[in-house]
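The next block holds one structure in the form of structure tokens; read it before the comments.
Note that one protein chain of the assembly has been removed; the remaining protein chains are unaltered in position.
Note that the chains take the letters A, B and C in the order they are written out, and that residue 1 is the start of every chain.
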Amino acid sequence: MQTKGNVVLHVADVQKHFGGLHALADIDLQVDEGKTHAIIGPNGAGKSTLLNVIIGRLAPSSGAVVFDGTVLTGKKPHEINQLGVARVFQTPEIFADLSVLQNVMTPAFARRDGAFRINMFRSVDNERGIREEAEHTLEDVGLMDRRAVHAGALSRGDKRRLELAMCLIQKPRLLLLDEPTAGMSRHDTNTTIELLKKIKSRGMTKVIIEHDMHVVFSLADKISVLAGGRIIAEGLPDQVRGDPRVQEAYLGGVH
Amino acid sequence: MSELKRGPSRRHVLRTGLAGIIASGVAPLAFSRGAWAQEFCNNPTGGTVTFGLNLPLTGAYAEEGADEQKAYELAIQHLNGEGDGGLLNVLKPSALKGNGILGKKVQYVSSDSQTKSDVARAGATRMIERDGAIMITGGSSSGEAIAVQSLCQELGVIFMAGLTHSNDTTGKDKRRYGFRHFFNAYQSGIAIAPVLAEAYGKDRRAYHLTADYTWGWTQEESIKNATEALGWETVQAVRTPLGAADFSQYLTPVLNSGADVLILNHYGNDMVNSLTQAVQFGMRDRQANGKQFEIVVPLFSELMAKGAGENIKGIFGTSNWHWNLPDEGSKAFTKSFGAAYGSPPSQAAHTAYVQALLYADACERAGTFYPPEVIKALEGFEFDGMGNGKTLYRAEDHQCMKSVLVVRGNENPTNQFDVLNVFKEIDRETANYDPAIFGGDLGAAEPVPQCR
Amino acid sequence: MAGIMSRKDATLFIGFAAVVLLLPILAAPFGAAYPDLLQRFMIFGIFAIGFNILFGLTGYLSFGHAAFFGVGSYAAMWSFKLLSLNAIPAILFAVAIAGVFALVIGYLSLRRSGIYFSILTLAFAQMCYSLAYSVLTPITNGETGLRMIRADPRVLDRLFSEAPAGVPVPSLFGISLSGWNGFYFSALFLLATFFLAMRITNSPFGMMLKGIKSNQNRMNYTGFNTRPYALTAFVISGMLAGLAGSLLVVTDPLAGAERMQWTASGEVVLMTILGGVGTLVGPVIGAWLIKYFENIFSSFNDNVLSSFFGFLPDGAREAAVVVAGKFVGEGWHLSLGLLFVLIVVFLPGGIMEGVRRISSAIRRRGGGRHATARGELSPSAAE
Partner (left out) sequence: MFEVLFLQFLNGLDKGSAYALIALGLTLVFGTLGVVNFAHGALFMFGAFCAVLFRQLLTLETVTLDPEKLSPWGAPVEIRQPLVQAWFGDVGAVLVNYSVPLSLLLSIPVMLIIGIVMERGIIKHFYKRPHAEQILVTFGLAIVFGEIIKAVFGPNPIPQPMPTELRGAADIGAWLGMQPNVITYPLWRLVYFLFALGVIGSVLAFLQFTTFGMVVRAGMADRETVGALGINIDRRFTIMFGIAAVVAGMAGVMYTPLLPPSYTMGMDFLVISFVVVVVGGMGSLPGAIAAGFLLGILQSFASMHQLKAFFPGIDQVIIYLVAVVVLLVLPRGLMGRRGVMEA
């Protein structure tokens, strides 16, 4: 176990231009081990761009993203995942054609067998350990009773739970959540927040990108506020809440 | 490591009874022939004998397949003593009695070969294994004919080839069990070259467009050799893909190549399309080297001529047979076919009909269906009265030696069937050649392989 | 079987094996019980199962699988010509060569997905076909097809004996493989292929492949390197196509170029969809159905029809023959086309969906609770 305050993810002086447009400017972020770090900001602030830079989908124009001493820039998604970074998407990305249980078992195989292994001579039925682990994880997120259902048939909220379960079973060191409650009903949002709170205690580092304040303030340990491609404020939730620049950015962003 | 064994067949074909409606349609199954009675493949023990017709019923040659099928049906009627008897009356010598073959009524089964060698083999195998065909006949390409012929050799069943023009069929791929009535590319060359020299002069420069597969190559080679022997020069021979549809990219280079004759070694739809397009390129209105530019299609049939429409007018080519030949045999066949189907027969129909009759006659003369005896009866058999004059089934390569026709597209057709004129009949002696030049090995007739 | 496969799978396998081995009796009422067609049932069954491992599991639709089939045929034939008439080296050689082709073509084609992948595979296969038909004639014997002749070297055989007289035929240590022997020989390979497909489908590897089909993006972010997975599936299915191609040469010793044409690639796609994509049995049924149409429907000429309708009075019989003649014999293509349209409109999951619907209807009538007792590991329950 690393000591408290150890930096797991470091976004170091990242710039990103699209042509002449500065999407990100001088972003410097440090995410501490075991903390839930929220990045908020109005629409168009550059949140998605930042996330895409972190997970390697976009290459930064300058600067680097370092995860636990490894530079993520230029790595493929599966390599980043194998380093211990899991991701939750804005619209849940699940295997709609597979059963809920299979959905959760699949990531477990990725953790156990690595990025590629031809394990075609064992039956999935005989993978007791992985199956039990998956069932345990489903209990955790409250989907155990739906384990035999086609994942495509789940409600939006349940799909989000499923996606979370798929990330949790990998026991990632860093979990990235991209607007986990976007497009959800109040009820689904609340249950998702409850779930996130429940797993908060597990020592997993989390980065949440969100613009719903309610979600952010109930979960985050630390908040960075992004506006116009820059970080305009950073600190504990209470500090950020009272910061006039944040108020302005949000109000200005609305107009 | 094992070879097909001779001896009493252990043929374990499960001939279950007619357990279903569908099978009841496939009558030949019904004869529960005892395996012990069979000393060769599909020895007919009942009152009937079955021909297996392998015909292209779908795909680009469907019209020829349909015409062949009509001819076979007609031949079978005539063999069984129905209809007007057709060529039974004019075949000389003839052992045919008009009561089937060796007293057994003739019937047939058919299969769609799709002009693909794989499918043709599957169809032939079915007709032999399941339907008990004593003989396989038909087809519309050399690939098919050679593939089926070698299968028939393996199974010990006689194959009477339909349309196949490649030298290989009775050349390097000849088989003891395969017989060809149709003429070949080499004979086309011998036949057409003097006519071309006479009509177009000996100082000509030829450009070949050749279908890029085995038949095309043998045709190109035969025509090239025959014309060069007469003093023609070959400017260029360009291969074109099978089924190219648009030949324009091969035709443009012809224009300024210095050639004054275009020779199209194409068949079927390829020929229809390349000729149509060549004419549109103005090749027949062109002057080159101070001469009229000409197009030659070494092999064509009336069905292709119909497809090419007026583009065929005045074009020289060769044919195996044509319905307006004046001899008794041709007249009898044309009449009998026309009466049955309302149109004159094509050369495909003629060769199919003749092959069926020749096989039946050979069985009668041999007095048995036992293939080696039938083969002996066919080898070296000389006959007359089937069109094409006196004809010899040559023993060395199983090629029919007979007269070959040089035909020309009719300038003034009087009806829709009158698309070709017989320009010249090249007699058998001229069209003759030494079978040794193509090599090949017939293989043995005996031991008779046992079919599966 | 326990330990290797679940009871459900064992039942399925045993049932399938029973049907396959009893085909000579079961197919008799349909006029299909002769060795050549049943060999083709086996061979194209293998081809379709192999194709389904790629298409059914990963969702990559290859339009060029006939190339591997053809390459397998040529390779096996060359083994017969150069090495030995024994089928075993020929099959091994064919599978290996087809595997190499699949590796190269798959490696390049899998850089793209969707229809771009399909067209890449189509393009590779069409190049193989065109060249085999024309300029590669020295290797393939072009239009006529590659055959064995007595004069072939066959070095392994010559070590032991002189070239025997007669037509050379493929064999298995001296046992001829034509006719029924060939059928049972191919049947063993079909069963082995079916077993392999079952193992793959039920294995973690198979689950990964299904994951690729379902959501490739999620697979990547879940830590899987999807391309080698897809490539492995591609190579396995290419090797099975090569196996099928070599078996066709073993049972019918001729290798023609047409079997590599795009229509042949299309045929296996149609077999798979017709039977049921992603199911184990479906592709086999699709293969059998299409081969049945091609070989049996096409043989119903007017002669056969009029004896079939023999019970009708004269005028009605002729009318019936004319009408039926449009759909069989030379019109068999029409029936096949209509069948495709009807199946895909009314049974999008192919014939297996029909089977499933019927069986679930029966189950519902017979006291319905079993319907929900599906294993949670196979929600599609397609197997």
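In this text, a contact is a pair of C-beta atoms (placed from the backbone, for glycine too) under 8 Å apart; a residue touches a chain by one contact, two chains touch by 3 or more.
Remember, predicted model here, so these are calculated numbers, not experimental data.
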What are the shown chains that the left-out chain touches? B, C
Write down which of B:47, B:103, B:231 or B:282 is the residue touching the left-out chain. B:282
Per the touch definition above, residue among B:255, B:395 or B:444 touching the missing chain: B:255
For chain B, enumerate the residues touching the unshown chain of the complex. 59-60, 62-63, 66, 212, 236, 238-241, 243, 245-246, 248-250, 252-253, 255-256, 269, 272-273, 276-277, 280-282, 285-287, 303, 306-311, 323-324, 331, 334-335, 337-339, 342-344, 415
Extract the touching residues of chain C with respect to the undisplayed chain. 55, 59, 61, 108, 111-116, 119-120, 122-124, 126-127, 130-131, 134-136, 216, 262-263, 266, 269-270, 273-274, 277, 326, 331, 333-334, 336-341, 343-345, 348
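Rule of thumb we're sticking to: only the chains that are shown with their structure count from here on.
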Which chain maximises the distance between its CA centroid and that of chain A? B
Result of counting contacting C-beta pairs for B-C and A-C, higher pair: B-C
With chain centres taken as the means of their Cα atoms, state the distance from chain A to chain B in Å. 74
Taking the mean of the C-alpha atoms as each chain's centre, how many Å separate chain A from chain C? 45
Across the complex, what residues on chain C touch chain A? 3-6, 199-200, 202-208, 210-211, 213-215, 217-226, 228-229, 232, 374-380
Give the list of chain A residues in touch with chain C in this complex. 55, 76-78, 81-82, 86-87, 89, 93-102, 105-107, 109-111, 113-127, 147-150, 166, 170
In their shared complex, chain B is touched by residues of chain C numbered 24-25, 28-31, 33-37, 40, 84-86, 130, 133-135, 137, 141-145, 147, 150, 157, 161, 164-169, 171, 173-176, 178-180, 182, 248, 252-254, 256, 258-259, 294-296, 298-301, 303-305, 307-308, 329-330, 332-333
